[in-house]
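Everything below concerns the one structure shown next.
A single protein chain has been omitted; all remaining protein chains appear in their positions.
Lettered A and B in written order, each chain numbered from 1.
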Amino acid sequence: MKLIKAAMAGTLESSDVMVTVEPAEDLTIDLESNVAQQFGDSIKATALKVAKEMSITGASIRLIDHGALDCTIRARIETAIKRALKEEVQ
Amino acid sequence: MLDTKILAEINKIPGYEHKKAFSGAFATKPTGYTAAKPIKCVKPGTKKVYSLNDILDAVGLKDGMTISFHHCLRNGDAVMKYVVDAIAKKGIKDLTLSASSLSKVQDCLLPHFESGVITRVDTSGSRSELGRFIQEGKLAKPAIFRTHGGRARAIETGELHINVAFIAAPRCDKYGNINGVEGKSACGSLGYAMPDAEYADYVVAVTDSLSDLPLDYVSIPQTQVDYITEVDSIGDPSGIATGSIRVSKNPAELVISKYAADVIAATEYFHDQMIFQFGTGGMAIATAGYIREKMLAKKYVASAGVGGVSGFHVQMLNEGLIKTFYDPQDFDLTAIKSLGTNPKHHEISASAYANPFNANPYVNLLDFAVLSATEIDVNFNVNVLTDSYGKLLGAPGGHPDAAAGAKMTIITMPLLRGRLPMLLDNVTTIVTPGETVDVLVTEYGIAVNPRRPDIAESLKGKALPVKSIEELKAKADALAGKRTPLPKSDKICGLVEYRDGTIIDIVRGI
Partner (left out) sequence: MNSLYRTMMFVPGNAPAKLTKAEIYGADCVIFDLEDAVSVKEKDAARDLVRTFLSTYRPDCRVGIRVNAQDTPYYEEDVKAMVPLKPDFLRLPKSETAKNMRDLDTFMTKCEEKAGIPVGTVKIVATIETALGVQNAFEVATASKRIIGIGLGAEDFRTDMRMTRSEDGQEILYARNRISLAAHAAGVMPLDYVYSNFKNTEGFIADVKFGKMLGFTCKSVIHPSQVPLVHSVYDPTDKEVEHAKQVLAVYDEAMKKGSGVIALNGKMIDMPMVTRAKAVLEYAKASGKEI
């Protein structure tokens, strides 16, 4: 599935992650995190997993993380992707 | 506890050949006598007040010597910079800086580190730019991080020999009597300066409030002070006496504080005439607040309080809930004023407070102590010196001392900070050994050290969330999720010295 438009979910607050997704040919993950050393690999893996589960083959996923737990990361990516798949209501 | 290979590496460093590894909180039995100092003789009417440059000549400060400072002016200190600037101008170098601790404000000394004026450091804590410099391994040899009691011990045994002690003196008379409760830059108790004043070869008072008449409140007597120099300002009052430490308003911290108070009240250590210490910080004050309520309900009073003092402790002292206070450090104006006026508020030296090698340090009186931590592990070892990346940000301070002296030691700590668990298999840096730590209180539950089945028994049937330390760790790990272990440098940049002089851990490079 391909994204229709760019979309965003989450916030820059502590324990949250701001996820921005944009349509793209391939699947790329770009991560900025204050705990990148310990959790960078795990966050990127979660992002890839969620995209795969939602059958997204092409998207540029950017994450700005402030110590969000795995379930939060997963939720925000899901929300952003769903928003990016939604047709605008005219 | 300390790896034998690491100890071997330490012993190869000139000056550290005799360092031993930590082998138990009370394992070391000292022998011998305290250090001696030069015998002085001063004719009546001798002038003591001179310019700093003249004093540096008079004391014969030379390359390679050890100079010392106290940190009672905290983040408002201006004396260290003033003195070291003057020393640098004279072309003196390769000095050892012995400070009772170093704060962010001492980043101003960085140029002197870089230029080689100061090449060795011993302190309690280090942070910010100086911390980074130390962890880049740029000192001539690894820094030594001591507890408050340990530094006093090192000075008194002669292990730490100070050539010249510079004592920032909020109030000083022309004879050399010093106190910290008067003057425009009052800081309160000068407890951390007293061992230096007693044992250094030369003692120099640096004051911005010189009195022609002898002081009536004397913390450091004229008999110990060789020279005095006057400056416009020894420091910034707003950095010295920060506004009173407020009770934490963070709901999660209040949960921890309430649990800590409930734990204390359930044990035999909460009784009429008890003796306690509450660490500094919003959570400790909140815990003290809950304990105060329980004391009022049961009509208990504390026969004594020990440790650093802020407005809240003074309030309890004035209410008669604490009968007397033994104080090595004051944090705010209320505490400073109380020290200067209340005969039940006593100034004590760092040595009296926490030196393990005297006839009874005041920490030994404690029924319980409430302390904090950056990290703790499943064996109850505590880190208060570095963060989880191994970066210097705190100090042992009186932590290991109070933990060893208290009958019950309670650590209040959030289980996670953000996504990072603070309860680990192994702490990044061991500062306080687990054998002296009894209870961990977090917002998700309470764990009792298996060494203390008596405390575990007291907590039964009190509707407190008591769990095993492994359960708490599992909770932390479940919340945080899988993490990549952080790489550790092999470079030894600092030695973490236990209060008895043994090495309990190292500070690695970053």
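Of note:
What we mean here is this: contacts are C-beta pairs under 8 Å (C-beta built on N, C-alpha and C of every residue); 3 or more make two chains touch, one makes a residue touch a chain.
Keep in mind it's a predicted model, so treat the numbers as computed, not measured.
Of the chains on view, those touched by the hidden chain across the whole complex are A, B. Contact with the omitted chain, checked across B:K62, B:K90, B:K298 or B:K462, is made by B:K462. When the omitted chain is restored, the residue from B:A27, B:A58 or B:A478 that touches it is B:A478.
Considering the whole complex, the residue from A:S14, A:T28 or A:T57 that touches the absent chain is A:S14. Set against the missing chain, the residues A:E22, A:D41 or A:E78 yield one that touches it, A:E78.
What chain B contributes to its contact with the hidden chain is residues 251-252, 254-255, 258, 443-444, 461-464, 478-479.
Residue positions on chain A in contact with the hidden chain: 9-10, 13-16, 68-72, 74-76, 78-79, 82-83, in rising order.
Keep this in mind: only the chains that are shown with their structure count from here on.
With centres taken as mean Cα positions, chain B sits 45 Å from chain A.
Across the interface of their complex, chain B is touched by residues 14-15, 34-35, 37-42, 66-70 of chain A. Touching chain A in their complex are the following residues of chain B: 388-389, 418-420, 479-484, 486.
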